[in-house]
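Removed: one protein chain of the complex. Kept in place: all other protein chains.
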Amino acid sequence: MPHILTGNRLETGDVLWWNGSDWTHHIREAALLEPAAIEALIAEMKPAERINDLAAVEVTVEGGSYRPTTTRERVRAIGPSVRPDFALPSLPVETI
Amino acid sequence: MYRYDKIDQAIVDARVAEFKDQVARRLNNEITEDQFKPLRLMNGLYLQLHAYMLRVAIPYGTLSGTQMRMLAHIARKYDRDYGHFTTRQNIQYNWIKLEQFSDLLDDLSKVEMHAFQTSGNCIRNISSDQFAGAAADEVADPRPYAELLRQWSTLHPEFSFLPRKFKIAVIASEADRAAIQLHDIGLQLRKNDAGDLGFRVWVGGGMGRTPVLAKVIREFIPVSQFLSYSEAILRVYNRYGRRDSIYKARIKILVNELGIEAFTQQVEAEWALLQPLALDAPQSEYDRIIAQFPDPAFDPAAQDSIDVSDPEFGAWVDQNTHFHKQRGYASVTISLKPPAGIPGDASSAQMDIIADLAERYAHDEIRVTHSQNLVLAHVRKVDLHSLWTVLRAAGLATANLDLVTDIIACPGMDYCSLANARSIPIAQKIAAKFENDGAAQRDIGELKIKISGCINGCGHHHAGHIGILGVDKKGEEAYQLLLGGSGAEDASLAKILGPGFDENGIVDAVDRLIAFYKSARTGPDERFLDAYRRLGPAPFKDAVYV
Partner (left out) sequence: MSDPQIATLAELLAGANSSAVRIEPGDDARALLPHLGQLTLVEITFPKFRDGRGYSSARILREAGFTGTLRAAGDVLVDQLGFMVRAGFDDFAPDVPLDPAVVERTLARYPFVYQKAADARAPAWALREG
């Protein structure tokens, strides 16, 4: 299963996705990585204490974007299912 | 209500300055996230699914119009124009940025508000009866004692690193509108045979993974000594509460493991040792605080009748107003459970309207209930119609207090990183079936549905007549169905009825429960809960799991 790397920005709490060289707000720009590579990245980044809750998220590749396999991560990627007006544009709310 | 003196304000200001310093040191990498986290939690700031969530303290659920306006301002300036009122009488904001948090705390401190100790392993917000000061059945207003507890517990040096969170509720009547039997300490104000004021002290209640009803540790402690007695309880807990598992760390586990007799002995022994230390506040401090909770200047000529010729208004009066001790007055519940709404949410515009109404019609006082609604405790009956008209236009006049659509739901997996399942959509789907049919809702009668998205139980599902618990079933959202809980003075813990359901299944199950109840009740006056207690779970189970 493909994985991508996520975290939350310390200063704002924003949900972020690793695009291979930097952090982005849009899940569709994330970089697919092997779990071992994600582990290594997390180990490298964690001591810097700038991005909270670094974690690997399992996804399926769909429609030019990545759809997390758990509801929790889909909610995290899109926004609250009960507030479609807050939905981030990378995935449709219906995807939750 | 209580107004800060210069000491209270200085403490808040110092706390804000301290937290600003801590944030700066975190942003400079002088402390790690692991070290910062408990500090941030002690100021009510969680990291949730989408952003930081801030829980602002509303001490014992009481606030003024000015404070409500500030909460509206916070929602507009720092968040997304709305807030969520919680089951512990606080308010939560879901989209806060750490880098703006200092400014937000400054704004709050201008109106005597803060977010201290709304999280973390410390003593949390003291909760109380939403009708305090208005209820005809109270011995005295419990809130001065809640204020004494608030001060005593704020930045308490011995009790800031407890095994786990600690929740205290205070009431002053036999009727329990604050669920004291489900709190770590429950305090019930009463009079002894000599007419002295004191508390019946309950200890060790709670929900979560191990739901337990509290037990009485002491039938009567004089009000003059209740703080030192609480100190004794907290010290025994701090010393002996389990610290090996977060699921075994509440005081309820300690009380269960020792047994109430042994636990009581330890507390009494500790209290005896504390007596010579004069830890209790003096009578002058009690008098000073009690004087800040006088009856409002009631209108002695207030008309006692209400013109209910408008049936929609009449239905709202019947359902959402509560008897007031003063002739000509009523207490009003503002429902935050409108059709297609999110339980407990209010927009900043609605908060401003409620602030205006409080100032105009309710002696400038608003209460938050643990059912995620708001209360205007002191309203003249003659003003009810004018008040209702404004509420109605603002979507705040849903006549559903304690009915099937008055559902308690935690934020759940739509917001909360602890959740296993979403709770708000379940509430919405259940409510949708009855939404525009007040008569159908009234026919069902009192039915308290409570939904939690995880075992932490912030939706109080163990105290629901129907309780719903979100669980994770191999990565999918699933729901357990529980029946027969109550957080009132007839406290009981809801029990799982049978196997769990998916999202559609749980909504369907609730439908079947209601249909069965209507067919089996002795009459429309027998509540769902009473029918369940009379018949037992078996026929309900049969009705659901055909």
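Labels for the chains are A and B, by order of writing; each one numbers its residues from 1.
Assume a contact is a pair of C-beta atoms (placed from the backbone, for glycine too) under 8 Å apart; a residue touches a chain by one contact, two chains touch by 3 or more.
Predicted model only: the values in this text are computed from it and were never measured.
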| item | value |
| --- | --- |
| Which displayed chains the unshown chain touches | B |
| Residue of B:Gln48, B:Gln92, B:Asn121 or B:Asn320 in touch with the missing chain, whole complex considered | B:Asn121 |
| Selected from B:Thr66, B:Ser109 or B:Ser160 as touching the chain missing from the view | B:Ser160 |
| Hidden partner chain, touching residue among B:Glu285, B:Asp299 or B:Glu446 | B:Glu285 |
| Selected residue (touches chain absent from view) among B:Leu273, B:Ala393 or B:Ala515 | B:Leu273 |
| Residues of chain B (touch criterion as defined above) contacting the omitted chain | 5, 7-8, 10-11, 14, 17-18, 21-22, 25, 30-31, 35, 38-39, 121, 151-152, 154-162, 235, 238-239, 243, 273-274, 277-279, 281-282, 284-285, 288 |
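Criterion: only the chains that are shown with their structure count from here on.
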| item | value |
| --- | --- |
| Distance from chain B to chain A - Cα centre to Cα centre, in angstrom | 34 |
| Interfacial residue positions of chain A with respect to chain B in the complex | 8, 10-15, 48-50, 52-53, 69-72, 75-76, 79-83, 86 |
| Residues of chain B defined as touching chain A within the complex | 26-27, 29, 32-33, 47-52, 80, 94, 96-99, 342, 413-415, 419, 421-422, 424-425, 428, 475-477 |
